[in-house]
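With one protein chain withheld, the remaining protein chains of the complex are depicted in position.
Right, subunit A next:
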């Protein structure tokens, strides 16, 4: 039987039954789509932050939270949707950041510089991902670990271009001017906060819509079983590499934003520990949903600000969080709490 062909008549009664159920689902669907709903929730949270923040310092940390949320949303697509681990995503992040920092020195305007960084990261992910993703999941982790280190190495050694281990200042646009055009006079920290929050909200909405789309459903089929997905006619390697490219794009956009908002970047943005941090954020919050990305990013961005001892024990905490989360609540905080909630209600 060809794929998509309708079953024979003997199965018809059961089939209508299933359709009736589906129809029921359709009529009960909410008025706004899941993507828009996510966007609105994120927008409210961004606004809420702005309402309670007392100083520029809070805005700067808030900006970091949204930038990390955006990068981790990319990890959610890769890890949560498809079940693949990348240990080199900081590399893509850094490509976005450094392109945004370097190209304006050669006369390219900032937005265009950021765009080229994002495209470069996507292209690299495509070229590297395609052959590797035909193999088992371990290989991507190992290959991205190597790729990330390679990128970090280039950034630290090619001082003529990147400023070397000391990093480089980022000249170029300031988000303040964007808001000035519409007559709003914001401090620069506030302006970047809004830009980062808005971008994270769009990123989350796209990721949520992706999950519900046919290609998102094939990603989840792969997550459950490569072989089963293949027997359903899904081109597994291609779907995986698409997810890998998408997640690299997210990382690169986040990197470009960080470069602009911070005005300064170092090769550590592309370092191994940054890759680990991103994965830990996704794992802790819950890699299956964009809200997991937000919660993970919020906790692990805010914690070092609150706990000064965090810096001394950063490695132990990050590592411990990964191990304990995977053993005790494999799906992460957000799904874990959601489960508790529904169980209490019923």
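In this text, a residue touches a chain if its C-beta (ideal position, glycine included) is under 8 Å from a C-beta of that chain, and two chains touch if they have at least 3 such contacts; residues count from 1.
Basically, contacts and distances are computed from a predicted model.
J.: Missing chain's UniProt protein name, "Amino acid/amide ABC transporter membrane protein 1 (HAAT family)", "sn-glycerol-3-phosphate-binding periplasmic protein UgpB", "Dienelactone hydrolase" or "NADH-quinone oxidoreductase subunit H"?
T.: Its UniProt record gives the name "Amino acid/amide ABC transporter membrane protein 1 (HAAT family)".
J.: In the full complex, which of A:44, A:232 or A:323 touches the chain missing from this view?
T.: Answer from the full complex: A:323 touches the omitted chain.
J.: Check each of A:71, A:128, A:155 or A:248 against the chain that is not shown and name the one that touches it.
T.: Of all options in A:71, A:128, A:155 or A:248, contact with the hidden chain holds for A:128.
J.: What does the interface between subunit A and the hidden chain look like in terms of residue numbers?
T.: 79, 83-85, 87, 128, 131-132, 135-139, 141-143, 145-147, 149-150, 153, 157, 226-227, 272-273, 276, 279-280, 283, 312-323, 326-327, 330
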